[in-house]
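For this depiction, one protein chain was excluded, whereas all remaining protein chains were kept in their positions.
Now for chain A:
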Amino acid sequence: MKFQAVAALAVLTVSACATTQPSQSGEVYDPWEGWNRKVYGFNEVVDKAALEPVARAYRVATPTLFREGVNNVLSNLRQPVVFVNTVLQGNPDASGETFGRFLINSTAGVAGIFDVASALGVAKHDEDFGQTLGVWGVEPGPYIILPVMGPSNLRDFMGRGVDNAFDPLNWTEFEDRDLDNEIMVTRTVVGAIATRERLIETIETLRDQPEPYIAMRRNYTSQRQAAIRNGKIEDDPYKDLPDFDDFDEFGFEEESGSDQPQD
């Protein structure tokens, strides 16, 4: 359930404006909720009409090993972007492991089809420029739902653009200019189908929730915060827990003049 080219200067400028917005776990700044809900509804229509049927057909028509190979190739193609971001985050261990993974899987793994590096115990990292900005202290800014691409926030949306600029496949030019376009289109289409296939059960669960929009917003935001911490639990995970004292069987007292905390 996870889920463009913009200048780096714009990232820093907009993010500077966003630094006053709430970012701690459990709170999501969603000033464009009305618009976002419309895009969410649009995405649901597109997904049910096109993406989901294609993803299900892909699952039925292909063996698991084939799909793993596709996922491995797509992941391997992303390793240069991951590598640059580990460098920008000042994480030399992750940089070395990512560089090693790319070398091993591109050669012994036959252009990334087989994940030999994981079999050898080389750790896998998943970093992007949105996370890098988060490591640098940039706040997420407003929550956004992007058409077709799904949940994001201003920081991560800007990060996508920068990641595209980091991606060698986007600036390598082949003699045959049509080949450039074919590579880009193929990678985008295959990537979308493979990602949607992996999310079949997750999106089913999401749709069963009382409020799928809220569930996705909370889930995306907290997952991204955890990714910025590289999967470590925050230092004081209990500081923002709500009090239960007002809600027990001995009576309920709402705080005067206050609504429920925003998710």
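Note that in this section a residue touches a chain if its C-beta (ideal position, glycine included) is under 8 Å from a C-beta of that chain, and two chains touch if they have at least 3 such contacts; residues count from 1.
Here is the rule we go by: contacts and distances are computed from a predicted model.
UniProt lists the omitted chain of the complex under the protein name "ABC transporter substrate-binding protein" (options: "Glycine cleavage system H protein", "histidine kinase", "ABC transporter substrate-binding protein" or "Aspartate carbamoyltransferase"). Counting the whole complex, the residues of chain A in touch with the unshown chain are 25-26, 208-211, 213-215, 218, 222-223, 225-227, 229-233, 237-238, 241-242, 244, 247-249, 252, 254, 259-260, 263.
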